[in-house]
Structure formats: structure tokens, C-alpha cells
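Down below is the structure, laid out as C-alpha cells.
The complex appears here minus one protein chain, its other protein chains still in place.
Our next item is chain A:
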Amino acid sequence: MRVQDFSGKNLDRIMAEINYDISLLYVVPCIYTRNLILNHLIDRISMVESVAVAMSQTVQPQILPLQPGVTPIADPPALMQPMAPGTQATFTLQELSRFDGKGGNPAYVAVNGIVYDVTNNATWAAATHFGLTAGKNLTNEFASCHAGQPILSKLRAVGKLETM
């Protein structure tokens, strides 16, 4: 979620969800359901956290290190060193193609000129997603399936795609 998306109404809604989850945790006896609620809670807290981080920095919000709640917390080391958050790296298409998620490399994809890290994104198992592979500019593919869905704001942006 970007700072500009984060209106007061959204914040109220997220806080309400957090409070609801907490109340629910007191009464749910089942450990499976409790785990689901905890996951939901972690997700919502990380949303609030990411916006707090975004507000405290002055760099462009699109390439801030936004952490989705469902992504594993520890970012593993990689052969090709992942870009440090907020470094505003610029990738050519050729450079991007090396981040294909193979041979121990991270998996990056570009959408609308921004490069995102999908290495540990659940829907990108083995750096592939519904027949698509990482290391590419997937702007058109994204638009044809996910237009209007709040997906990009949950991914970690690592840089920009160099325009010709």
C-alpha cells in the first residue's frame, strides 16, 4: 500500500481489523484457526508498519521497501546480491534477465517501469507464475490479469527499468 492510498478511512479499517483479530484470538480454541488469524494480524501490522516507514522517508514511495506480511521474514543470501532496499537501482532488460530465479539468483520482474522482487512471493513458486518466468518485463501480462488489484503495493520494489 502506498502512502497516497493510505487515507484515514483505510487506516480506520485496518485498525478495526487488527482489533477484531485480537478479540477473536481470545475466544478461538482451535490452533489452526488461531494460526490463520495470527497470519492475518501479521499482514495487517506490516501494512501499518510499511506506511510508517514510507512516511518517515522522503524518497519516492514506489520504490520503498514494502514488506508483505506473508513473505518469509528472513531474506536469504543470494549469489547475485539482491538490491538493497531503496537503492533506486536501474536495470536494463538484459540486466533484469539475470534475475531469473535460477542458479541461486533472486527472482525479479518489472511492471510499469518498476522492478519488483518476487523471490519469496508465494505465487511465484520456482520463480514461475502461471506460465510466466522471472527476469522479464511483464507489464502487459500484469495488466491483462491483475488490472485494478492491489498487488504491486505489496511487493518489494528494488529499482527501475531503464527506458530506451
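We take it that contacts are C-beta pairs under 8 Å (C-beta built on N, C-alpha and C of every residue); 3 or more make two chains touch, one makes a residue touch a chain; residues count from 1.
Assume contacts and distances are computed from a predicted model.
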Original post:
The chain that is not shown, which UniProt protein name from "Hydrogenase small subunit", "Amidohydrolase family protein", "Amino acid ABC transporter membrane protein 1 (PAAT family)" or "Tryptophan synthase alpha chain" does it carry?
Top reply: "Hydrogenase small subunit"
Subject >> Omitted-chain contact residue, chosen from A:10, A:39 or A:112 >> reply: A:39
**OP:** Identify the residue among A:46, A:105, A:137 or A:153 that touches the chain left out of the display.
**Re:** A:105
Subject >> Missing-chain contacts mapped onto chain A >> reply: 29-33, 35-36, 39, 70, 72-74, 76-79, 101-107, 119-120, 122-123, 125-131
